[in-house]
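I have placed the structure first, in the form of structure tokens, so that the comments after it can refer back to it.
Note that one protein chain of the assembly has been removed; the remaining protein chains are unaltered in position.
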Amino acid sequence: MLRWLLEPGLFANPSVRTALVVGAVVAVVSAVAGIFTVLRGQSFAGHALTDVATAGGAGASLAGVAPLVGFIGGGVVGAGAMDVIGVQRVKGRDIATGVVLGAATGLAALFLYLSTTHSSATGTTQSILFGSIFTVQSSTVPEVAVLSAVVLLTLAAIGRPLLLSSVSPELASARGVHLRTIGLTFMVVLAVSVGLSAIVIGSILSTALLIGPPASALKLVRRFGAGVTLAIGLGLVATLLGIVLAYDSYYWSSSHRGLPVSFFVVVVVVAEFVLSSLIFRWRRARVPVVVHVVVADHPEGWH
Amino acid sequence: MTLEHMSEEGSELLRVEDIDVAIDGREILTDVNFRIDHGEFTGLIGANGSGKTTLFRVILGLQSPVRGRVTVHGEALSRSNRSIGYVPQKLLLDPDMPIRARDLVALGIDGNRYGFTRRTRADHLAVDEMLSAVDALAFADRKVGGLSGGEQQRVLIAHALVSRPELLLLDEPLANLDPGSAQEIISLLHQVARQQHVAIFLSAHEMNPLLPVMDRVVYVANGHVASGTTEEVVRPDVLSALYGHHVDVLRVHGRVLVVTGPESDEGSTRADHPELVVE
Partner (left out) sequence: MTNAWISGTIVAVLAGAVGFFVVLRGASFPAHAIPNGAFAGAAGANLLGINPLFGLVSFAVMAALGIGVTSRRTRNDVATALSLVLMLALGAAFLTLSTQYEPAINALLFGEILGVSSSEILPVVVLGVCCIVALVVLFRPLVFTSVTPELAEARGLNNTLIETLFLVVLALSTALTVPVVGALLTFSLMIGPPAAARLMSSRPSRAIALSIGLALLTVWLSIAGSYTFNLPIGFFVGTLGAVLFLGARLWGSRRARSLRLVIA
């Protein structure tokens, strides 16, 4: 089975090696940022950031700048805008945000079209929207590493106040945690994570890597710490397996047309989610409902 | 815990001086004055909407008063006041939130600490100790979201106490409990307060369950406050002055009933005085 999975030349190929490293790093960052995102119910904010990141990446590409700059820049601007407008806790049903994001998508359309017609580079649309991990420049790798380290360190540093404010803003507030500052810091961290994963999986699909593995993990564990570990594991599996399968797919048909990494990553993420949902339901069906009988000691009169 | 403020009974812990509070221009409370001493059990009694939560927010530093000041040990409030713990009425929680009761209590120790902290053995022991004190060990490892109201409350109390505050604020802890559970919580609080040398300040709209344990009452009505022992405060003359119209106080079998008089105008109804409901 392993031999089927690892087509010849997989590890010898330098771009694959780079992809595996970058992919692994991004998977870890996405999982950690993602678990807080899901915990805080901010999946839609994450999705909104990807739309703005798309416009940013497309714009950067047009300007001849590295897409990573555009992805992150666009995301950070989006995070700031959302904080100003106050949409941190907005649910996906909100129409206003959806319509305004339409403008971001429209901008992306414009930039992508202009860059396709005005430059000789091909495949810009695919790489911006659906990822370009096999064509990542080796110069980008240290940038990705540094930014990932910054994200992880920041999350570790604000981890406990962030967790407490996600569980209960009231309790956090009473303990002197500045909810607004934490919220904004997290949004910016999230924007950077989204930007980083856009390189691997494309801006449009990066939501999957952000919230999929954490959501799957949360269905299976009880403790937060275990949730983080499992989310990282699931994210790594999805990304690395996605890369391997994408490489292999070149050999599957005689036309040597491979499928994009992002496609496989999304498929694995969805499979993980379906599986964990099934396990969750199966577990819940097995355990009998515990009826809590509270035996109240009624003291006679007042003591 | 600061050693020079060890809980000497009778020494002042919290003082609220000449506080006026307004929200959006509307006056909520005027001329509030009272103090709480170490180890005291104080009840904040008032109807729904009388300003109890607002007063708590002022004490916690979350709401600025228009006038007056709050001091703890004679010093002004700071945002993350280690001396005051807070138990909100209820946690609005996603039942799937991956936080066990134990974890929530642990966050009471370091939930506001930035930086890279590791929990020590001492921390874990403190958590266990507090869970035991509130009788929550049985469900310590269950998700907080899946606990009943009463169980959650114990966990919240443990969360607030684990950082060893000197004053514990509880926002309407008895509101959604049946009389039996309410009694349990009151006994628990009374016991824990003694063990942990903590002063208790809890708000309620019904004072009768608290009568056996209250050292002091802060009675809020009509935007004003009267404080003192129950005998000093729960009297027709004091309460009438507070409400602004005639009020009778009946004592029946050790319970207190505050009743509006026949010439009550201003349309005050039973709904304004829930303590009129006979137990």
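Lettered A and B in written order, each chain numbered from 1.
Assume a contact is a pair of C-beta atoms (placed from the backbone, for glycine too) under 8 Å apart; a residue touches a chain by one contact, two chains touch by 3 or more.
Only a predicted model underlies this, so the values are computations on that prediction, with no experimental measurement involved.
Peer 1: Counting contacts across the entire complex, name the shown chains the missing chain touches.
Peer 2: A
Peer 1: Of the residues listed, A:23, A:67, A:183 or A:212, which one is in contact with the missing chain?
Peer 2: A:212
Peer 1: Check the options A:36, A:130 or A:247 and report the residue that touches the missing chain.
Peer 2: Touching the chain that is not displayed is residue A:130.
Peer 1: Which of these, A:13, A:116, A:140 or A:229, touches the one chain of the complex that we don't see?
Peer 2: A:116
Peer 1: Going by the touch rule given at the top, which residues of chain A touch the chain that is not shown?
Peer 2: 38, 41, 43-44, 47, 91-96, 98-100, 102-110, 112-114, 116, 122-123, 125-126, 129-130, 204-205, 207-208, 211-212, 215, 257-260, 262-263, 266-267, 269-270, 273, 277
Keep this in mind: only the chains that are shown with their structure count from here on.
Peer 1: Going by the contact rule set out above, which residues of chain A touch chain B in the complex?
Peer 2: Of all residues in chain A, those touching chain B are 39, 41, 156-158, 160-161, 163-164, 167-168, 170-177, 218-219, 221-224, 226-227, 292, 294, 296-299, 302-303.
Peer 1: Can you list the chain B residues touching chain A in their complex?
Peer 2: 60-62, 78-81, 86, 88, 91-94, 96-100, 103-104, 107, 110-117, 141-144, 148, 150, 156, 159, 178, 180-181, 183-184, 187, 211-212, 254
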